[in-house]
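One chain of protein is taken out of this complex; the other chains stay put.
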Amino acid sequence: MQQIGFVGLGNMGGPMALNLVKAGYHLTAYDVMPEAVHKLVAAGATAAKTVADAVSAAEIVITMLPGDTQVKQVYMGDKGVLNSGKKKTLLIDCSTISAQVAQDVAIAAATQGFDMIDAPVSGGTSGAASATLTFIIGGKNAVVERAKPVLEKMGKNFFHAGDHGAGQIAKICNNMLLAVLMIGTSEALNLGVAYGLDPKVISNIISKSSGRNWALEMYNPMPGVMDNVPSARQYSGGFGTGLMVKDLGLAEEAALAKKAPTPLGSLARQLYQLHDQAGNRSLDFSSIIQMIGKR
Amino acid sequence: MQQIGFVGLGNMGGPMALNLVKAGYHLTAYDVMPEAVHKLVAAGATAAKTVADAVSAAEIVITMLPGDTQVKQVYMGDKGVLNSGKKKTLLIDCSTISAQVAQDVAIAAATQGFDMIDAPVSGGTSGAASATLTFIIGGKNAVVERAKPVLEKMGKNFFHAGDHGAGQIAKICNNMLLAVLMIGTSEALNLGVAYGLDPKVISNIISKSSGRNWALEMYNPMPGVMDNVPSARQYSGGFGTGLMVKDLGLAEEAALAKKAPTPLGSLARQLYQLHDQAGNRSLDFSSIIQMIGKR
Amino acid sequence: MQQIGFVGLGNMGGPMALNLVKAGYHLTAYDVMPEAVHKLVAAGATAAKTVADAVSAAEIVITMLPGDTQVKQVYMGDKGVLNSGKKKTLLIDCSTISAQVAQDVAIAAATQGFDMIDAPVSGGTSGAASATLTFIIGGKNAVVERAKPVLEKMGKNFFHAGDHGAGQIAKICNNMLLAVLMIGTSEALNLGVAYGLDPKVISNIISKSSGRNWALEMYNPMPGVMDNVPSARQYSGGFGTGLMVKDLGLAEEAALAKKAPTPLGSLARQLYQLHDQAGNRSLDFSSIIQMIGKR
Partner (left out) sequence: MQQIGFVGLGNMGGPMALNLVKAGYHLTAYDVMPEAVHKLVAAGATAAKTVADAVSAAEIVITMLPGDTQVKQVYMGDKGVLNSGKKKTLLIDCSTISAQVAQDVAIAAATQGFDMIDAPVSGGTSGAASATLTFIIGGKNAVVERAKPVLEKMGKNFFHAGDHGAGQIAKICNNMLLAVLMIGTSEALNLGVAYGLDPKVISNIISKSSGRNWALEMYNPMPGVMDNVPSARQYSGGFGTGLMVKDLGLAEEAALAKKAPTPLGSLARQLYQLHDQAGNRSLDFSSIIQMIGKR
């Protein structure tokens, strides 16, 4: 089996790496937190003490990092992937970062003889654990094909969005739209309820009409309408408000760079920021209905 | 067959009344425009010279009018339905108006011994012609059941939203949310395209992800993604920007009356108003992407 | 001295009526709350048991009421001013209400031989007590002149905005803009402070630059910048958030009726509504900076 160097073993990276170990890959693991590495070692991985250690012998390098700064450092730092890895190594960055940095890193990588894709995911920690993540991928066709076998051990759906950075862009376009759907749905349900309509009845009507959308149908924010969603458990679990604020920030940044207007996406960001700083950072993002509906 | 008095024979009311004549009802028709009445007479209806004429002998009265003012006048005017119709007559108002007026009229009707429902529709002129409209209904259960047979001659889907006015509320909640979906989708697609993504590819990715919604999947605003939608024909046909502005105004009014926050719905109304007054009133509402995407 | 009938003796109307009594007018006072009438009687006014009692012998009628509903009832109800007052009586409505109702009432009054103006005020309860209110007036020139002497006993500044209803419109235009200034100023100060700037320094710089405005210079929302403003006393006193929400609702309604776009004014209304329902209704409206600035 192939040698994988895996850097970044947090809530997402940890279970993703674990699935690769289970699938039989020889995995060398690195994280700034030693405990995160210990867990992987207990499952059969080899510990690395530095990024360079993790990637120097790898045929495939996978990274799952918090943001732009870490990605730049891990790949382009003095002892980073581009300086320590073997040429021709396949580099897969699963972090959600700015398209700009994704492109910068991928171009630097290509220039130095690496194959690289950006492959941010959706599906959350439960998708990471159950290997059912969705990967949204940017990069060359041939490299995407090369990556498929290993990605299939971690996920279920794969979308090739375009060239370098396109995975990031497609992901934040989706998530910006999701924020808009969630707030819009919350407003519509709350308005109906303010006039005495039953939230199940109005949800059902809209779900069969032109207001139909994922937030309403699959992730209804109004308590009492659906089971097994965060609104049924006081908004615990799910996709945190703080993470939505991060993704909306990436979308704003991307839109700003291209002067692409996003009036609703921008206002959604502001509202999520207000919701976050009112003390709801760790609640699921569907809890925004509490800001809309408090009366 | 039953006697129907039909008032309001415009773009929507005309074909709806025609379907009732075809279904064998004895229909007496009134409109302020005599030509509209002539068309119905040619199809077998009886002409009425006044609202009173149209409704005095009817067992069922159906109205399809432009707004609050006309509904109040036709029902509550000196020679209006409530003064001219027989007690126990079934009154069906299909106009899209404010919930407040819908409730006021229905309560006045009930007080005087009539059975009334508010039954605004969606589906547009093509749905009216093909008798495939969706009716969103407010009123008592028994009255809704009484109305079903005649509604089934004009439409295909029937939702009972709640008591008097609930049909109006459910409809504007849906349409407010639809406006938000359409603008949000336009922003997301335009942002993706600004970064070089193929609009079909990004539409496909989002349609299988959490940004999925009716506007994206069934009515894509970006030219070149779908056939048989207004964006494929320079935004002709469909649901006009001016009508969306009207419905968003009703939603704003309803939200204002209950102090229900609608930050995205309100901003959507402002953007549609700007789009309307920039000369796009008669273009389909998906043309808002032209405001977002002009570069 | 002239006979005045005064209806509506709340936080504003009470001290206004008192100033007229002190100025020597013969005042007959009515309010739905008997205690409010008692206070005036103790100061020398005559008690009225009904609106009709208060106005039947008056040469001038002044009203200060909470909203549209009360104004319609007091003027146009069965035993209201128009039915109980003497023809030629000067009618002064100081309530802040919709322009539509102001016009409707004024036209009905004129038709029946009364002279009427709408004269909403600004200056708050302290302005009412000290007779330094600002009156923004709609109505005919001659009637405005006729009203001046009595208005001068209650206020200091008088603006004639135009014909019937113009006083209301000018007032809500001002107050909508004020809400925008207050939130915009809060955002700018908070942003500066987030970068370590001293709030006094940045306030001073902007107050001498093109961002200069009343909220910044006279009513700074950031604690520590000014004395003797609500931000210096935990946002107590001043102009309550709930009252701002009311005025922003009137502005929205007025804009909706004329299809006049107000994107910032509308968003300001949404933000004040969110602030209100988060438990801040009775705090001064400059407390909105707490929503913006919480970190």
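For reference, chains read A, B and C in written order, and residue numbers begin at 1 within each chain.
In this text, a contact is a pair of C-beta atoms (placed from the backbone, for glycine too) under 8 Å apart; a residue touches a chain by one contact, two chains touch by 3 or more.
Keep in mind the model is a prediction, meaning the values are calculated, not measured.
Peer 1: Touching the hidden chain in the complete assembly: which of C:148, C:212 or C:233 does that?
Peer 2: C:212
Peer 1: Considering the whole complex, which of C:41, C:108, C:197 or C:278 touches the chain not shown?
Peer 2: That would be C:197, which touches the missing chain.
Peer 1: Consider the whole complex, including the chain that is not shown, and state which of C:92, C:170, C:248 or C:283 touches that chain.
Peer 2: Missing-chain contact among the listed residues: C:170.
Peer 1: State which residues belonging to subunit A touch the missing partner chain.
Peer 2: Listed in rising order, the touching residues are 245, 249, 252-253, 256, 259, 261-263, 266-267, 269-271, 273-274, 276-277.
Peer 1: With the missing chain put back, which residues of subunit C would touch it? List them for me.
Peer 2: 99, 122, 134, 136, 157, 159-163, 165-166, 169-170, 173-178, 180-181, 183-185, 187-192, 194-198, 201-202, 204-206, 208-216, 218-219, 251, 254-255, 258-265, 267-268, 271, 291-292, 295
Peer 1: On subunit B, where is the contact patch with the chain that was removed from view?
Peer 2: The missing chain touches subunit B at positions 267, 274, 277-278, 291-292, 294-295.
We adopt the following convention: only the chains that are shown with their structure count from here on.
Peer 1: In contact with subunit B and with subunit C at once: which chains are those? Just list them.
Peer 2: Correct list: A.
Peer 1: Would you mind working out whether subunit A and subunit C touch using mostly the same residue numbers, over half shared, or mostly different ones?
Peer 2: Over half shared, hence same.
Peer 1: Just how much do you need to spin subunit A so its Cα atoms sit on those of subunit B, in degrees to the nearest 5?
Peer 2: To bring subunit A onto subunit B, one rotates by 180 degrees.
Peer 1: Using mean CA coordinates as chain centres, what's the subunit A-subunit B distance in Å?
Peer 2: Their C-alpha centroids are separated by 40 Å.
Peer 1: What whole-Å value do you get for the distance between subunit A and subunit C if each is reduced to the mean of its CA atoms?
Peer 2: That pair's centroid distance is 51 Å.
Peer 1: Which residue numbers or ranges of subunit B touch two or more of the other chains?
Peer 2: Only 259, 261-263, 267, 271 qualify.
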